[in-house]
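Of the protein chains in this complex, all but one are displayed in their positions.
A and B are the chain letters, set down in written order, and residue numbers restart from 1 in every chain.
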Amino acid sequence: MILHELTIGELTAKLASKEVSSREAMLACLDRIDAVDNRINAFISLDREDALGQAEAADAALAKGASHNEQSLLGVPVSLKDIFCVKNQPANCASKILGDFLSPYDGSVVQKLKQAGAVIFGRVNMDEFAMGSSTENSAFGRTCNPWDLERVPGGSSGGCAASVVAQECFGSIGTDTGGSIRQPSALCGCVGIKPTYGRVSRFGVIAFASSLDQVGPMARNVHDTAALLGAIAGHDPKDSTSVPAEVPDYVGGLDVNLDGIKLGLPKEFLGAGIDPEVQSIFDAAVRQYEALGAEIQEISLPHTEYGVATYYILATAEASANLARFDGVRYGDRVEGDDPFALYCNTRGKGFGDEVKRRIILGTYVLSSGYYDAYYIRAQKVRSLIKQDFDQALEKVDALITPTVPYTAFKAGEKTDDPLQMYLSDIFTISCNLTGTCGVSLPCGFTSSPKLPVGLQLLGKPFGEQELLKIAYAYEQATPWHKERVML
Amino acid sequence: MEYEAVIGLETHCQLKTKSKMFCGCANEFGADPNTNVCPVCLGMPGVLPVPNELALQLTALTGYLLNCEVPEFAKFDRKNYFYPDVCKDYQITQFDFPSTTTGYVDFEFGSKIERVRITRAHLEEDVGKNNHFDQHSGVDFNRAGVPLLEIVSEPDISSADMAYDYLNALKDILIYGGISDCDMEKGMVRCDVNISVRPKGVTELGTKVEIKNMNTFSGVRRAINYEVPRQIETLESGGTLVQETRRWDDDAGMTETMRSKEHAHDYRYFPEPDLMPLRPSEAWLEEVRKHVVELPLARKQRFIQDYNIPAQDAEVFVGNVSLGDFFEKAVDGSKNAKTIANWVINNLQARLVESELTIDELKFGPEAIRELVEIIDVGEISNKGGQEVFTELFNNGGSPKAIVDARGLAQVSDSGELDKWCRDAIDANPGPADDVRNGRENAINFLKGQVMKASRGKANPQMVGETLFKLLKG
Partner (left out) sequence: MSNSDFDIKYVANLARIRLTSDQEARLGSQLGDILGYIKKLEELDISNVEPMAHAVPLHNVMRADQVQPSITNEEALANAPKTANGLFIVPKIVE
């Protein structure tokens, strides 16, 4: 048994039987990080003492008879994207601007993970303020794709995906504003779910675009993803946009029976621009679903092509306000100035990276006097149209099936000079955030040379995570892809 | 040329809640700097706002008290501007769908009732407080996030005095409704004043100047009294006015251009994505309407009309609501409201103040005052006896009639007994008696005094006078 290779399901069984201690599991992660992270660069920071302390506390609880029935993640090491606030721990959002900020409070997801007994450790890399699709926009250096270090892991939750796939943790919690969980999951070859907007609390998550951001787990298989989601989902009175809906037993709901399931193939997604090898791997996945008993039916999402434009107006507008607070007054790195105006301009000029500046300026512009109706209101209306497309499609089918990304992981530096091309790569994932529905990405094969993972995306109904995970699970159990382990 | 001033006011008042607008920190004045703060009201990364229901209720209640509409749909927006006292560098406010719209305030101005229309009253969060030192400024966020109602008037005000009276009337309404304590000393009410002038008879508005952050009503009055002539003089001397924001310097007694407004600003309002819209239900509004109170002006007018008491007395009952309520209960079923008002104001209020008691602590109810006035009116006791009864009531409670009996204060109105006392007095004092007979009627007072003495104060003074007169002048 190689401890760091275990799934959460396997680990909790061994923790319960006392075959393995949480401390051993945590040490296995730390050893693995020492061995590989100089190549991967998934971790921005790591508080080893704190991590081992939590693991020992979990062991003590287990010794006293605590069970995974009450605390589903008891003793399981889970890494966190550098966007979550953990009391007395840094949260940098991979930016220089936060300096040596230590959060004065625990966010709600962190509290839930602690209640579930998880050992939450490390701050994993991301695109600065979650703005990007490659984890290259980080003040802490780029993260590498474990399958090919020359390539990007995707983003913005690239550190989460890389740390899961490089087996530096057993699962990771990320955020998804336009595909930031699903796209890196696809490019690195793990499972990631963006839950329905309002399913998981955003309190304690450094905001990028408030009406689009959603927290979700990433893990090595569907079961682990379901277990993590079950631990973090649920209503939170501290988040006014959190929905008071019951949390089903996601793990208990997993089964391989796809009888009567209808999957919709959105014809607008399958036009030009998909890499031929990705296309054929995806086609095989669709056939696999048919073989498993699902009915495939073509559906239409006519406003798909407007998703990226809509998204970049709304997300940047919200971000321009959300990121205003990084002004060098109450926290973060300050660059002095003669008056507050100069202080702001200097601090923000130095503290933010290019992509963040680009998006703040774009967002500021689309909200500015004289342009608001033309850009912002128009985009909100198009958002309604995209939502209607989804509502209608999901009346006909149980889920939509698409490739997660039109291609595999690209090489670092390949798209950095052309932000628009980078934005357009989010075309398959973005609609799900605009509509607020849920989406999961799971591995559906590998390209041959180089060997790179390809992701399959399933898009479900509002609060339909259980159904979605079940559909994903049936495919996963019938295919070998989730068992592939990267050699490092 | 003759000019007229056109003035509108934006009045900000802090709502009377226990906690802040979007977090659980105390809404409390006077704490040490940055101690009533938490990650939410400090604008820490990752925090989210959750609206205070009482603040929303008080906003709707204000709407009802200011004769506003309370729309079916309202929402919060972000107003973006960078300033050290704005913790998130945007302020949560209500832009195009405020919680209340289109109302008015009626108030007494001079001898008339004037009306100032209300454009809207919307809810927002207060900002922190900047302290200025030689080289630096320091920010205290205790006030940041306190619920603030911004009441915007139409430009219906034409003078400094009218603005002053409007503000006082508005303040009275807010205090009456339990919406705000409106404590000026604690900065609970602040005003922005929009002023323009135009030649009389012209309908379009002149160039608007905004004077920001006024924190006393008298300051508003002085600022308008400075700014209106300044604008008129500028125009008359051939100058032009620029639309700008000015600051009132109370020491210098003048307004001046605000430098902090020189940098480009564009508030870039957009719907607050962290807060869900408001669609107040009928049941929720009904709950709010239960707190609607009678407005000060309406109360005054009603007291004058229904009880036929002088305006001055009515004002006492407007200013002291519990005293007024006590008066109303005392008056119920009585024909002599005026005398009851006198007793309540001149005796009861005075004794309460003197003894530092509140009306709830009284040992007797309003019906005791009614009974007291009744027995004085029918001559059962004298006014003087009444005072004695009141003192006893105030000190020990009880009912006036019982006190009269216990203390033997009843007046003697029995004509047989009175007749005897009067004849005795005439017989004993022939001189004054003759004087009366001879037309020096003032002399009757001496005889009256003798009768009162003989009766030990119990004789009904009016009947004594009548009896003596009858005996002497037949």
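Here is the rule we use: a contact is a pair of C-beta atoms (placed from the backbone, for glycine too) under 8 Å apart; a residue touches a chain by one contact, two chains touch by 3 or more.
All values derive from a computational prediction rather than experimental measurement.
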Candidate in contact with the missing chain, chosen from A:F282, A:Y423, A:F446 or A:Y473: A:Y423
Identified contact with the non-displayed chain, of A:L362, A:I430 or A:L456: A:L362
Contacting the left-out chain in the complete assembly, out of B:A5, B:V37, B:I92 or B:M452: B:V37
From A:F43, A:F84 or A:F101, residue that would touch the chain that is not displayed: A:F101
Identified contact with the non-displayed chain, of A:L113, A:V329 or A:V486: A:V329
Interface residues of chain B (partner: the chain not displayed): 17-19, 23-26, 32-39, 42, 50-56, 75, 82, 84, 130-141, 247, 258-260, 263-266, 268, 271, 273, 275-281, 284
Residues from chain A at the interface with the omitted partner, ascending: 99-102, 104-105, 196-198, 211-212, 237, 240-241, 243, 303, 305-306, 308-310, 312-313, 320, 324, 327-334, 336-346, 348-350, 352, 354, 357-358, 360-362, 364-365, 368, 371, 374-375, 377-385, 387, 419-420, 423, 433-436, 462
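Going forward, only the chains that are shown with their structure count from here on.
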Approximate Å spacing (C-alpha centroids) for the pair chain A, chain B: 57
For the chain B and chain A complex, residues of the former touching the latter: 39, 42-51, 78, 80, 82-84, 87-90, 137, 139, 263, 266, 268-270, 273-276
Complex interface listing, chain A residues touching chain B: 83-85, 91, 93, 98, 101, 103-105, 107, 202-207, 209-211, 237-241, 317-318, 320-321, 324-327, 329-331, 340-341, 344, 364, 367-369, 372, 376
